[in-house]
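Quick one: this structure, given as structure tokens, is what I'll be asking you about.
What you see is part of a larger complex, with each chain still in position.
In this document, chain identifiers A and B correspond to the written order of the chains, with residue numbering beginning at 1 in each.
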Amino acid sequence: MEKNSSNMIPLTENSPDKKEMVCIFGTGDFGRSLGYKMLQCGYSIVFGSRNAQTSSLIPKGTEVLSHREAAQKADIIIVAIQRQHYNFLTELTEVLHGKVLVDVSNNLKINQYPESNAEYLAQLVPGAKVVKAFNTVSAWALQSGTLDASRQVFVCGDDNKAKQMVMDIVRTLGLTPLDQGSLLAAREIENYPLQLFPMWKFPIYLAIGLSAFFFFYSLIRDVIYPYIHENKDLSFFIVISIPNRVCPIVALILLALVYLPGIIAAILQLHRGTKYSRFPDWLDKWMLCRKQLGLVALVFAFLHVLYTLVIPIRYYVRWRLNVYVISQIKDNRTDPFNNTNGWISDSYLALGILGFFLFVLLGITSLPSVSNSVNWREFRFVQSKLGYLTLILCTAHTLVYGGKRFLNPSLYRWYLPAAYMLSLIVPCIVLAIKFVLIFPCIDQPLTQIRQGWERNSKGSKQSYCNDSKSAV
Amino acid sequence: MEKNSSNMIPLTENSPDKKEMVCIFGTGDFGRSLGYKMLQCGYSIVFGSRNAQTSSLIPKGTEVLSHREAAQKADIIIVAIQRQHYNFLTELTEVLHGKVLVDVSNNLKINQYPESNAEYLAQLVPGAKVVKAFNTVSAWALQSGTLDASRQVFVCGDDNKAKQMVMDIVRTLGLTPLDQGSLLAAREIENYPLQLFPMWKFPIYLAIGLSAFFFFYSLIRDVIYPYIHENKDLSFFIVISIPNRVCPIVALILLALVYLPGIIAAILQLHRGTKYSRFPDWLDKWMLCRKQLGLVALVFAFLHVLYTLVIPIRYYVRWRLNVYVISQIKDNRTDPFNNTNGWISDSYLALGILGFFLFVLLGITSLPSVSNSVNWREFRFVQSKLGYLTLILCTAHTLVYGGKRFLNPSLYRWYLPAAYMLSLIVPCIVLAIKFVLIFPCIDQPLTQIRQGWERNSKGSKQSYCNDSKSAV
């Protein structure tokens, strides 16, 4: 390295356009794309290949040599070949000694091999400094220059100087290097581009399941029942009316499910008298996808708001209001203003508006750039205090919507209660338990437990434990 | 350090799973949580404690020694004890010499001590390299792994190598280190987790005050007045009708207050003939919270939009339209279309829509990730040009809403003008002064002053001052 770095400095000082030589093993699509891009950014490129003959595909201005010859020409070698072809590198051990080997490979499946490709490469060529990088960048993005998606390149490696050299290349290509630490991180980095919203799967499947259930439930009550009993064809209800019943129900249940695991955890901690026992696995996983649950709930709430706001534009609604006015004229009456109805109608709308507003606020604070700019105290205030306020407002919105109808037997069609009643079960349970948990006689021991206190080992309480932080 | 770093390299090369030994002083909740987490990430942990006996709370696989013994085993010592117990560290000065001391402590109040805890630690143990880190992370977050909030760990210290070692640990724990410079920054870092939206306090209190005033003002005019004079019970107005009067008023006033301090500053600069005199303190503070003022105004505008869009769904509104149609039938008349009303109704809605749209655009550009990706010229264009356009549109929206009613004496109940008239005072003043300020005869000297020119020292104008930048 010494010789190389001393070579570099005069190079950059005397002729700033002359960039260092980089070798790329493999003339596949990704190797060529990376070569093109690096050529454009001023690097000299040499390709290492099994059959050292230039094809028309190889970028102009580069040469193709045998692996051994190419490796000798550069200090950085980008290994753009697939893991199953790595074996031949063992023959090059002495040539690659002290060189920086950049592993850019990906697998086809998550955790396909016991160790990461980069660690495997480091084992094959023990003298080389292996750095993992570029695996999250696509060949297409490198060529087209349309880097709308992430410009982040995760870099990891055990040798800091080698890592720094690779990160300099990343920067020169207009990308953002992110140091992920030692080569151990390569496994996670290799799995990363294979993931498709892993944290979102459970919330989305749950939402789809709930939506399907409540859709068919409402279909039976609101379309099939009137068709059988009154021979009315209300099939067009499946377009707006029923979705506008399903959306708020699913949103409310999902929102309550965001806060349920925290309550279960609190009960478990109170019961066990310590916070140092692990939660069951399902509870851990549930707690980790609370943000995603909340955002899916927000999507349903957003759709509910849009479906509700178009109500007065709907042909069916206009026709019904029309018929209502004409029927009053025919009967020569004017229905008087009912003050209770005025209160109920305005109250549930206002509660819904405020609940939706707080919900949107929660959604905005969960944007990465916003949640990064608040501290823990602020984040907890928004997500916990404002979150519960949102749940209270949305539950109240549904309760007031029910209004006087709760006990009206005519709404129990085929003994099925209205769907919104079912949606109230989970939120009401969550709010009831939470209400109990904030009583001082329960809140105080819980706070103590969360600060590290244990019921069975009072003697071990440290006098100078750093309690101020755990109280956050 | 030399010996240690030469030891590290073979360790990571030969056995990448073997991480370095870290010592933690203090077996309180935070110390144990950090220990757990570091154990999981492959570090070897030794605890230093006054009474060197292992309790059930201590993570398995670690040992508890006296402070002195523990400190000798590691190069990095995390001091997870409270500031008031730091004194005993003076006895360990020679053991701690050359070691990295990581201060993770927080205070209970902002600026509790004259110097930061980390600087105090550096004074107590002069030979050690003190680094401030981890104080913004909560014990709970470390244990549960639910790092939804900020993953940022602020790191500062005077020794770059020590800082780098700590930042490597931070990265290994899956967090993002942020280098904040020298140990002087520790004070700010220690205050950070104690803050609860400090910049938002003034805007929110102001908004609450204005809302309360206009709420009671509207209550008197719209509920109490009709109750006394016409014996009409319109008490349900307090749910939607009055909030929908208060929200746009507060939004408009707050939006005008975003631009008022800039205008006051311009007048002050013109009056003083220099920009190098300090503004009064209240003006400085006001200017610093303009973004927050604008976002609170956006919240009220958002609520106003929702309250307005539900109007046609309200029972009261439907009943009134109903009664209106029936009254026309009874009188056997059809009210003709009034073209002026058509124009006014559509105009104020269109102005409101465009104003709200620009307001949302301003809000989006104030998101950290968006404002970071625009340059100063673009940011000024959006926040100043589009901001004033928003103010003009919203003021026009209110003026057109008033329409023909301005001079209608029947709307002056108990000599109180309609609330929206009061809301127009501040915006109209701001727009009038701004209109004067953009006249060339006033704009030109102001631009000169802002480029560094002084009325009283024309001789000192540099011929090569970097004017192009200050004109931004």
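Brief remarks follow.
By our rule, contacts are C-beta pairs under 8 Å (C-beta built on N, C-alpha and C of every residue); 3 or more make two chains touch, one makes a residue touch a chain.
Predicted model only: the values in this text are computed from it and were never measured.
All protein chains share one sequence; of the complete assembly in this entry, 2 are displayed, while the total copy number is 3.
Here, only the chains that are shown with their structure count from here on.
With each centre defined as the average position of its C-alpha atoms, the distance from chain A to chain B rounds to 24 Å. Every residue of chain B that touches chain A in the complex is listed here, in rising order: 12-13, 16-17, 26-33, 42, 49, 55-57, 80-82, 84-85, 104-108, 135-141, 143-146, 148-152, 168, 171-172, 192-197, 233, 236, 239-241, 243, 299, 302-303, 306-307, 309-310, 312-316, 318-319, 322-323, 325-326, 329, 367-370, 372.
Residue ranges on chain A touching chain B, taken from their complex, read 119, 126, 158, 179-184, 275-276, 284, 287-288, 290-291, 305, 308-309, 311-312, 321, 324-325, 328-329, 334-335, 337-339, 341-347, 349-350, 353-354, 356-357, 360-361, 366-381, 383, 450-452, 454, 457, 460, 462, 464-470, 472.
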